[in-house]
Structures are given as C-alpha cells and as structure tokens.
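Here the complex is missing a single protein chain, while all its other protein chains stay put.
Think of it as A, B and C in the order they're written, each chain with its own count starting at 1.
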C-alpha cells in the first residue's frame, strides 16, 4: 500500500476553523500530507480545499476514512469527495473526423502519462477506427442525423454505462449532446473548443477569427454543460498569429493548441486537481 | 538629408508584376531600400506593400517622388500614401480617470521612444491634469454628460483641428465618441480595450472575465470605428490568471497589458508600419 | 485598525503537524485568515508557509503576537518573520543612464500601485536627476570610477542607512556592488537583468542574444548576491523575436520586459509574497 494516497476535495461556505479542523483530523491520525492547497472566493464566500496524504501509516484504515471524516463535513456543511490514487478511472473518447487530439491522448496514454483505462472510442464517422484499433481499443461507430440523433445518443449512453465510464472526453466531437445526456454527467465530460472562449463560441471559430483579424488565437478545455461552450473552463492557451496566416494556417496552429490544452485538462481531472463551483473551476496545480 | 527615408504604403487588387514594377522604379532611380515587405491576401485578392528607402542618393528629388510614382499607381489601381521619416506627427491623448496608459505613453515620449509631438491631453475629468502639466502639455478639461456630449465633442474636434493633430490616442478614455467624429478620423484614432477582443466587448470586461472564469485575460489596441470595440485590431496580448486572482488582481495584471499593448500599437502606427484593409490590419514589423 | 493584517512568513524542516499547529494557533485566537499558502520542497525536506489574517477581532494584541507565537516556532525550529500591512517600507532606487525602469516604478508609485515610500534615487550619472526631482525625490549623484568605487559605495551605504531603507531596487544600475555591500542586505536588493537568466549573464546580453540567433528574449528580476546574476530569481518573462529584429529592436522589445518584470518583482516583495530558501524563491501569488 506504500505510495497510495487519499485525496479529499471539499467545498463549503467560508467559516473560521476550516483549515484547522481538517489539518487537525489528519495530524491526529498521523497523516503524512503530500499536497495541500485551499482557496477562498471572498466575493462568493466559498472555501475550497484539496488535501492529499499517504495511506501508509495513517491511523484510520482506508474503508473507514469517509465515515470518520463525516462529522467534520457535517459540522461545516461541506460538499466533498474522497478518492484513492490506486483507483484507475475509465475514460471514453468521442471524436468526429479530425484525429489529432485523439492520437495525442492515446499516445500519452500508451507512454504512461495517464493513470487511466481507455476501453472505448465512439465516433459518428468511420475515419478514426484505424487509430483506435491500433491501440487495441473498441470502436463504436454511431453515425448521427436529425432522425437518429436521440436513438444514437441512447446507445452511447448505454455503452458508457456498460463500460462503467468515469470520464468522457470530447476530442473534437462535432455533434451537440442533449441536455439530459450532459446533465447526467456533470463535471465528467471534458470538451475542447477551438477558440479562446468566450470569443468565437459555436461553429467555425478559426474562420471567425480570421475574419475578425485577431492577432492571437486560442483553445479552451471546459466541462460540458447544457449551454454550448458555456461550461466551467479548466484550461486555455493561446498562440500569436499575424496577417500572414491564412485560415488554413490558423487551423494548423490551432491544432497544436487544441492537443495540449485538452491533454492538460484531462490530466488535471485524472489527478483530481479540479474542483468546480458555480460555473468556474479551481485548479490545484 | 542623410538618413531621411521615404515610406510607400500601398494596396491594390493582386496582379502580376506588382513587386517587379515597384522595385524596378526604385532600382532605376538608385533607391537604397532599407525595408521592404509585402502581403497578398489570396481570399480577398488584395496585395499590400510597404517599402522604405533612403532619400540620400535617390535620383528623384523629394518633392517629385509622388508625381513620378503616380503612373505606376494608376496602372495598377493602387491606393497609396508616401511619407517621409523626418515628418514629426502630432499626437493628442484622451484619458478619463485611470492614468497608467497616459503616464506610460508620456514617459516613453520623454525618453525618446516616439518620434512625435504631443501638444495636447484631453479629459472629461480633472484627475490627469497634474501628469500632463508635469510633461509641459496643455490639458483640456471637457466634462461630458448626456446634455453636453455633442457640444463638448465639437470642442474636442475644434481643438484637434487647431493643433493639427495627426493621431488621437484613447488611453482609457471612457466616453463613446460619435460616429461622425470617428468617421472623420478613419485609422487615425487608436483605442485600448481592456479585454481580449472579441471577448468581453463593452463595459466592465474584467468583471465579466472574472465571472466567466477564464484562465487568460487580454488587452486589444484597435482603430476606433463607428461600432464600439469592432475596429481593425493592431495589437493584442494576454496574461495567464487563475482562480487565485480576484477582480482587483485582474485589473492590476490587466493594467500592465493595456500599457504595453497600447504603447506598441502607437509605435507601429507612428513608424508607418500599419496598413488597414477591410476591417483588418497588416502590421509590417 | 480595520483592514490591517498580519503576515507570517515561515520556513523550517518539513514535519508532521505544521499546518495543524499554525492554523490552530490562529483559530484558537479567532483569527480571520485572508490568505494562506504553503509549499513543501520534498527533495530538500523544507516546509514554507505564508499566512495572513486580520488584526481586527484577533484575540492577541498586535504587540504580543510574536511572543505568543514564539513557542510554536521553537518547537518546529522555524525561521520566521511577522509583518503588519500598515507598515510602509522605504525604498531606494539605483539607476545609471537608462531611465525606463525608473520612470515606470515612479509612475506606479505615484498612481498608488505600491504601498511604500521612495525617498531616494542614487545614480552614478546625472541623467536621471530631472525625473527624480519631478517626483519630489532626493537625487544622489555618486559617480564611480576604479579609484573611487569603494569610497562611493561607503557613501551609498551611509545614505541608505540614514534614510532607513528597507529595499534597494537596481533599476538598470550598471555598476557592480561589493560582496560586503550585498551581503549586508541579503534578500533586500532586487536587480533587473536584461536576459533570460542563466542565459546571457554579464554584459551586453542583447548583443549576445542577437549573435546567438535566439528566437525568444527575456528579462529576470532577482535578489542580488555576491555572485553576479546568480541570485534567487523572483520573476522572469520573455518575448518572441525573429531574424527581422536588429540589436536595437531587441533592446526596444527588451525594455518593455525589463519594466514589467522588475515592477512585478518589487510588488511581490512589498506585499510580502516572496520567501527565499537556498538560492530559490517561493512566490505566494
């Protein structure tokens, strides 16, 4: 059990004594803290904390930690989750035609950058089948049109459940998912949008950026919500462009942004570094 | 006359032989080119060029260059301007309460970074008078309310004309100028907007950025047009922020962006490095 | 006393219970924490913390806080300092010929960005006298040559002591200070170096960058130590350049980097956000 850690992610109304109580709980039980960070949003009066400690040597056995922490959580009215670092989350990737993000995620996974299982790739096209199969991953081709949309989404939903998927990554999946599908997976669907949100939400952001004549383009990874491109932002990055860049150049430069921004967001999520409150994230990096 | 240069800025429909004709014109007349750059927008079919050469040794005397170039310009249907590097442009700065951009521009000017005269600062408040006067610059306090707006703008217009102002810099001037005022000075009013346009156009961009939970903020310098915050973008820059940053932190970090983005845009304009076509700029830097 | 805060900056060998003890100390005494952050360097086994809380409502009166905290500090073997936010630090700026950093610092100060007094500018040239006097600051002209170096440094030392200077800012001061002068002011002299350290330490970094053909230039603010350009780095930033940029362009672009990097480092220091350990800084921003 050496090196296995527990991660506590919590949020509540800001109150005195929060840090003291939580750190005292760990101290009394001989917890060796390997990461602790907290944030107070003064305007909203919200306190958020991430604390990670080693199970090895901790006085409370793994299966009892939640129960022992429960009284503190109740006293302060916390929303909280407890996770263990040896749990391997299950990830499904959804993709349409463009495969650069998919390829990048799978290469990182293969090279050991992600602690996760990726048992499933879902697409509304056949294009990416070859890539998925090269990595030994099941490929579900579920083409979508106006008539079949709801029915196909039901099949996607079924597949995700059957595979006990913890996280869905929309790696340039160009279909809009229904509100109910998204609502069911709050903060468990990460989308990459190929613009610097809130600029150029919606379709064809590089064309819009070109027309507007911006000097910098961007990409944004966010949790999907019912409102398109409006969910909590996890990560963004930008690149400088100039009049020399055609739309194709923006697309080319943008691809590199999309890859790295999505990859970082997925990693932060998998390492339990992201807490959502309201429509924002706290990223404990 | 040593070191004085001529700058030709031209644009026209893209055609064969453009570069050849212009460079031949300079070559035949013994022009020593110190900078030449061109750009072709293939989608729009537009050609744009900047060429700068030394007057010293040039076969055509200064006063005759325009006339001698005219036939080439006509053959290709060029829009063009000819400028000489020893002309000292006259700049007016307009400002409301926040003085960081004003101070930065004036310090640069005093330290010799800008080749320009700055005879006039205009404000709707008294706050910046001290700074302007420290630099020996006339200060026109023209407070604005709904009733006096048009009348005050007429006075501004009059002042700018009397002072033969070539460039107006809106250095955090928080009043909206009328369409006719702006139209009269097409590509001669530079505004700094405290967001990464087109995100957060309009009022209170830092508050909006905070509410949206973006991970990067920006600033944009653009030529003012009738539509608020929609004019051709000259320069943009961004800075990384996090959940740790309050609105006040965004404002503080944004100030540094505003200063440097506006300063660069003004410099590019004063060095005749910017060409506008459609709603975009070509920046020959 | 409303809004006055106390800041505790501490470092010690990493041990269990540190966070619990410190937060318990504040909690027991009804401290309203407005900022808390900590860092553990696992390789070095060092723990560092910054905690800031309101004096208003705190159970221990201001003058007794240090004494009451002392037992905790001793138990854990802490190095620590306690500061109050209403203390106004006294800053001296040293400058040679180039005045862009000086001007920028003074403008920020005038506009209220820094909580500090700046009673003194020291220079080995006369150039900056005008600027200093405009801001109502005493100007000490202490020219330096090989023969007078030690003697002039003694006078500088005397001036700094007489003015009870807390922080010396080397805003492009191009003379090397003696080891003993620097040693006496450990972590209290901030220098701006016009390169991305450790690249291009020493003289003429922009020329060296040009010759090396780098695609990015930088600036570095660091605490001065006996070894030139080797002190703990507080802040760095970079800007993209290209083959189009001459040495003069690098100098011009670099100026903007120098200004903003130095300004940020000074601000972080003045807000008690920087802790030094070994030859590194922890910046609690």
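Rule of thumb we're sticking to: a contact is a pair of C-beta atoms (placed from the backbone, for glycine too) under 8 Å apart; a residue touches a chain by one contact, two chains touch by 3 or more.
Remember, predicted model here, so these are calculated numbers, not experimental data.
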* Shown chains touched by the missing chain? -> A, B, C
* **Identified contact with the non-displayed chain, of B:4, B:33, B:88 or B:183** => B:33
* Structure fact -> Given A:78, A:120, A:233 or A:263, the residue that touches the chain left out of view is A:263
* Sole residue of B:4, B:20, B:88 or B:183 that reaches the chain not shown, by the stated touch rule -> B:20
* Against the chain that's been left off, what residues of subunit A make contact? List them. => 99-100, 103-104, 107-108, 110-111, 113, 134, 244, 252, 255-256, 260, 263-264, 285
* Structure fact -> Note that subunit C touches the absent chain at residues 39, 41-43, 196-200, 212-216, 218, 232-238, 242-244, 246-247, 278-283
* Positions on subunit B where the hidden chain makes contact -> 16-17, 19-20, 23-24, 26-27, 30-34, 36-38, 40, 42, 240
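Criterion: only the chains that are shown with their structure count from here on.
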* Structure fact -> Maximum distance between Cα centroids and subunit B occurs for chain A
* To do: Could you tell me the distance, in whole angstrom, between the mean C-alpha positions of subunit A and subunit C?
  => 37
* If you look at subunit A, which of its residues touch at least two other chains? -> 42
